[in-house]
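Okay, handing you the structure first.
The complex is shown incomplete by one protein chain, all other protein chains being positioned as in the whole.
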Amino acid sequence: MNDAAPNAHSAAPARRLGDNAPLRLAEGGLIDRSRTLAFTFDGQRYLGHPGDTLASALIANGVRLVGRSFKYHRPRGILSAGPEEPNALVELRSGARREPNSRATTIELYDGLVAASQNRWPSLKYDLLSINGLAGPIIGAGFYYKTFMWPAAWWEKVYEPLIRRAAGLGRAAGVPDPDTYDKANLHCDVLVVGAGPAGLMAALTAGRAGARVVLCEDDFRLGGRLLLDRREIDGRSALNWVAATEAELAAMPEVRILRRTSVVATYDHGTYAAVERVNDHVAEPPSHEPRQRLWRIVATRCVVAAGATERPLVFPGNDRPGVMLAGAVRAYVNRFAAIPGRRAVVFATNDDAARTVDDLAHCGVDVVAVVDARPQASAVMADATQRASARHISGGAVTRVHGRLGVEAVDIRAANGATARVACDLVCVSGGWSPNVHLASHLGGRPEWDATLAAFVARNLPERMDLAGAAAGDLALADAFTQGHRAGSAAAEACGFSAASAPIPLLDPESTATSPLWRVTGTRGKAFVDFQNDVTTGDLELAHREGFRSVEHMKRYTTLGMATDQGKTSNVNGLALMAELTQTSIPATGTTTFRPPYLPVAIGTLAGHHRGKEFRPTRLAPTHTWAKEQGAIFVETGLWLRAQWYPTPGEKDWLESVDREVRAVRSAVGICDVSTLGKIDVQGPGAAAFLDFLYTNTMSTLAIGRARYGLMLREDGFVMDDGTVSRLGPEHYVVTTTTANAAGVMAHMEHAQQWLRPGLDVTLASVSEQWAQLSVAGPRSRDVLRAVVDPAHDISDAAFPYLAVAEVSAMGGIPARLFRISYSGERAYEIAVPAGYGDALVRALMDAGRAHGIVPYGTETLGVLRIEKGHVAGNEISGQTTARDLGLGRMLSRKKDFIGRALAERPALVAAGRPALVGLKPVDRSLRLRAGAHLVAQGAEPTAANDQGYVTSVAHSPTLGHWIGLALLSGGATRHGERVRVWDPVRSGDTLAEVCDPVFYDPAGERLHG
Amino acid sequence: MCRGAPTGRRLPTVRYSISSLLGQAITGNRGWKPAWRRTEPKPVYDALIVGGGGHGLATAYYLAKEHGMANIAVLEKGWIGSGNIGRNTTLIRSNYLLPGNIPFYEHSMKLWEGLEQDINYNAMVSQRGLLNLYHSDAQRDAFARRGNAMRMHGVDAELLDREEVRAFVPYLDFDNGRFPIQGGLIQRRGGTVRHDAVAWGYARAADRLGVDILEHCEVTGIDVVDGRAVGVQTTRGAIRAKKIGLAAAGNSSRVAALAGLRLPIESHVLQAFVSEGVKPLIDTVVTFGAGHFYISQSDKGGLVFGGDIDGYNSYAWRGNLPMVEDVAECGMALMPMLGRLRVVRSWGGLMDMSMDGSPIIDKTPIDGLYLNCGWCYGGFKATPASGWCFAHTIARDELHAFNAAMRLDRFATGHLIDERGAGNRPNLH
Partner (left out) sequence: MRIPCVYCGERGHEEFAYLGDATVQRPDASSATAAEWHDYGYVRDNPSGSHRELWQHVSGCRAWLVVTRDTRTHAILSVEAARDVALSREKAAP
């Protein structure tokens, strides 16, 4: 931004309005009058300037009615000038970019902006549901808990749909968000949150000391309250100081300024989440840029200088458009040169509001009355009132607001009780300031009540965090500078830098004296505590009457503080009123709990680019490119994308392709990429003993050059994983794991290595990614391999029998590992080469195999082959099965300790009736079996008492010519030959099957040997 | 069984109905009474329930209603409903897999279905359906196994294919998903309940039956004499009791330790999130099958969603950033329309994660001391049945068929109820 002169405030002239908008001052303000921005609100076209927010532009255009409230559909205007706004919520943008509940006060104006009011029908001005206001006595706090119960069936059908339609605020776009989001990490010495006077001072001090500083400012402009208050620093406009400071910070290489960036949450150990609105100030982000960016900031120290939030006053009609926070009014007249009204009443409890009196008078607004709730006249307020030629009422109150769609007049009650009606169109209210202690409280530190300040202040700060300025309860500007400097120095020094002392600027005099007024008593009509959720003093009284007296009960029962603003303007008033009702002190009543985020955060921002195909990384097998060329159909298995089957022309469905692949493996040879299996290299003098401890069977007796099937249990005795263990040398093994458990088994082994068996000298390395591994299976597999494995290596059955393993070379000197292991039950090999050669290997094998009828096969065929052989896989190793359940009881060594051995012997794990692995064949061989179907005895009813197990895996076996299944069935092998009912109501299945041995094909295992 | 007459001062109650609402409206709503009495602890009770959350309050209600025990008190260290009943994602379902769980959760569902009329409190039980998505053949078969198990127990379950899911919830990412949606398992009787109202409704109903609800009454000791629990020490004085039931959720280990018990429990933080209120957008409950994410929309309009536990022992009542991101990522992967909707609040609750992911409702080795814990992050939906079964176990000194499998000694015997097959790793359940 480079627009208005820095000394714009002091140049503001009186009483002359601008031309393009009725309530725009002719001069002054931090807006760029040289450019005009057109925007629409509810279809009406208006003009504003760069530097405007939507709220300031609406005010300049004389728009007061901006929204409708949640429950009573009360007309609402603009209350604040910041993120605490509860009323002026709009639907911003249109179509897929529509953002409901957007705060007009924080929307930076851009050309072509489109906004619409929400939660009203048919129009903002005439909203039919405003009839709810008349039903107020019936639909007070918690009314819905007391009714809509009869008839019971009507809740979902009648009552709830009506309530849901009436509830909610704006409308979501309902279609995918077209924008992109980004995430990034930022590490720094000192994070400064907020670039008001305290934050700027802290950043400057730490920056000058040489610390790496990140300064985050929610606003698009640095300066904080110096932008809205006409203050002098060292005898000049405060804006000069802001400009000079900003320039100095910008010139420091170790200082990073993030504008439009809200630090929204504090996490443990100096971690913060911040949201940068990279492109919310334009109609659409440029195609190469994100809309927003989530910054994960890690800071050694943090200075929170997040300012304070002004509290409204609670009196009847306090929600009418035209009732505004006094500080916000200053922001509109001073920063935006827009006057929210022409005849103002100021109603306040503190001297800070005197500035509003002065500033209104300065720009020509007629201040008709200044109502100071304090019974003791304040000299500061009296002087300002006099300068503005207004009536001064000490100990008075506004008791009523006239006007439906906006303030037309107020009733003012003087200290003596006399009430007078005063015409006005603007009521500036101030009930004091609440420090923004949210970030200091996210880690659970409860803020404490400060009676002098009449506000909660942060105590028990998180480690590494400091507060400065108004956020710390130091409301005076002088304190903001002093404390900002102190905090900046301390933070820099904590990071090992030494900060120089700096002169604190000289300031004009100020007073922050305040005295709380929690509500105006002796009045009638709805006085709102929480504007957005329509929580009135009457609701709090009702909650109190019904016993909802603890803060959290009150909040939850009345919904106070639970709207999009999370009670930024309402929580303290609500708490104080409950304290009044229970006749206890505020500290005894409790504190509110501050939960992240400080400001609402778009879900898209938190997700970053992790959506669609980019949700999670995609792992590709080494032969992926080749498989794609073959027209493979791929399937997601975990993070991997694997070839599922390879259709050939003329095949009408997947089953036909898979049947062909299976037949080819059984009759000739097939090839499949099994690189996704976990591969772990185990070396060292302790390797053998280590593997004995990990596997249920013994690996120390494995001969060099041999492989063995291995089974692992979890320590709780259930099966964890299976795979092969191959011994390459006396102290060198390589083991495989299933694809799904590759990472888990590696961590499990490292746990055993480092924690359970630290004394064993053994080293582990995951080599899953380093080796491409292909299965070559089928009667002709050796013939194919012979052409690829270098001739020096003898792979004859005599030299290289079933379960042999060797380190060989292939394709002319490429190092390779050859394993004669079989998942399919056929003569089969797995050959591994360095991953980069995987593509070359598959091409070489396919070339060599062409003469032998080689086909590539995918995971479907892999599954059929293993089911025909009764091998268990992930469906059976479900984490709920024991080795005995799976027919692998013989693999539990009795001679050694191994992980899981002891707990596997618990009574229920060895009980006789446990479901155990069997095979199933449909009695009617033309019928299909489905995994997940449950089993009951033939003729039995499918009831819980009769449940005997379920089908774990099924396949169509082209070898047998019908569907087959594996199942876990009570009684297991003792049931062979029986018929069972296979019940699958969720897929309308109900058929009979024969129980058989799970090994359907070649039970003697002869084909393994060729 | 001692049926001591309630001795606390009984306040006249106003029955909730549209006519009482109208009547009160005319008289300025001045006639409403406290939903539950504030009272001083009596020196002796027939039964004490430690923990004024949903489960504890429900237990007290069913002890009074089903077992005629009126001289009982609920002890709550803070305000009632301040634990997980006040900070959850409001889902109810009975779509479990294992026979140790299904009858219990189905009993809970049936109690939900009649709850409001029973306790005269509208807890907004909304059976808008709960859909678990599957993204692979193996997941489909696992869901079929579960759906079939539910059907065997007489529970409703339907397996939907991709097009049926698309017709039901068209706004999911069907065309560009990293893990394409293949279908889902739906329980149409599943849904949501207004969580706070459950605590308040049970409290009010229990109060009307004479139960004393003692807030800000923290148990600091459990008196055990000769292997029998005889009373508790509290911040409001000593209280003797014939029976003591512990329903302390995330604080179960701490409370049990007062009686010298160590539990198969770890306490973990689960975060949950709510968005700004929007007009009706999602009218069912959807859970993602390729990550941890579940979402529904409250009657007020906020989207309520959550994911996995943070994954390490904690009593800190707050979460950490990586899980926030994970949840949002899953949300965007599933429903890319969520991008511009904003989270307004996140919170963390303490989950009593058991070693097999299933709860414990049982007697303990100490006579007169009963245990209700291990709810992991599924305790809300169990609230009615948990209270009902715990009341039965306390009153009769035996387990009911519904909680027969939820024994404390099952870890020793191996009769685990491990729905996920994750083993003795609480943070994986």
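A and B label the chains in the order they appear, each numbered from 1.
Here is the rule we go by: a contact is a pair of C-beta atoms (placed from the backbone, for glycine too) under 8 Å apart; a residue touches a chain by one contact, two chains touch by 3 or more.
Remember, it's a predicted structure, so these values are computed and weren't measured experimentally.
Colleague: Given the contact rule set out at the top, which of the displayed chains would the hidden chain touch in the full complex?
Modeller: A, B
Colleague: In the whole complex, not just what's shown, which of B:E76, B:D141, B:D173 or B:E266 touches the removed chain?
Modeller: B:E266
Colleague: In the full complex, which of A:E27, A:E248 or A:D268 touches the chain missing from this view?
Modeller: A:D268
Colleague: Of A:K628, A:H751 or A:H1009, which one is in contact with the hidden chain?
Modeller: Touches the omitted chain: A:H751.
Colleague: At which residues does subunit A meet the chain that is not included here?
Modeller: 267-271, 296, 298, 443-444, 463, 715-716, 743, 747, 750-751, 753-756, 758-759, 897, 901-903, 905-906
Colleague: By the contact criterion defined above, which parts of subunit B meet the unshown chain? Give residue numbers in ascending order.
Modeller: The list for subunit B reads 251, 253-254, 257, 262-267, 311-316, 320, 322, 355, 411-412, 424-427.
Here is the rule we go by: only the chains that are shown with their structure count from here on.
Colleague: Just give me the whole-number Å value for how far the CA centre of subunit A lies from that of subunit B.
Modeller: Their C-alpha centroids are separated by 24 Å.
Colleague: What residues on subunit B touch subunit A, complex-wise?
Modeller: Subunit B residues touching subunit A: 16-18, 20-22, 24-26, 28-30, 32-36, 38, 78-79, 81-82, 86, 99, 102-103, 114, 116-117, 120-128, 135-136, 138, 140-149, 151-154, 157-159, 171, 173, 176-180, 185, 194, 196-197, 200-201, 215, 275-281, 283, 290-291, 297, 299-301, 316-318, 320-321, 324-325, 327-333, 336-347, 410, 412-416, 418, 420-424.
Colleague: Inside the complex, what are the residues of subunit A that reach subunit B?
Modeller: 70, 97-101, 137-138, 140, 143-150, 152, 155-156, 160, 163-165, 167-177, 179, 181, 183, 265, 267-268, 271, 273, 294, 296, 442-444, 538, 542, 545-548, 550, 552-553, 556-557, 559, 562-564, 566, 595-597, 600-608, 610-616, 618, 635-637, 714-718, 874-875, 878-880, 903, 906-909, 930-934, 942-944, 946-947, 950, 983-987
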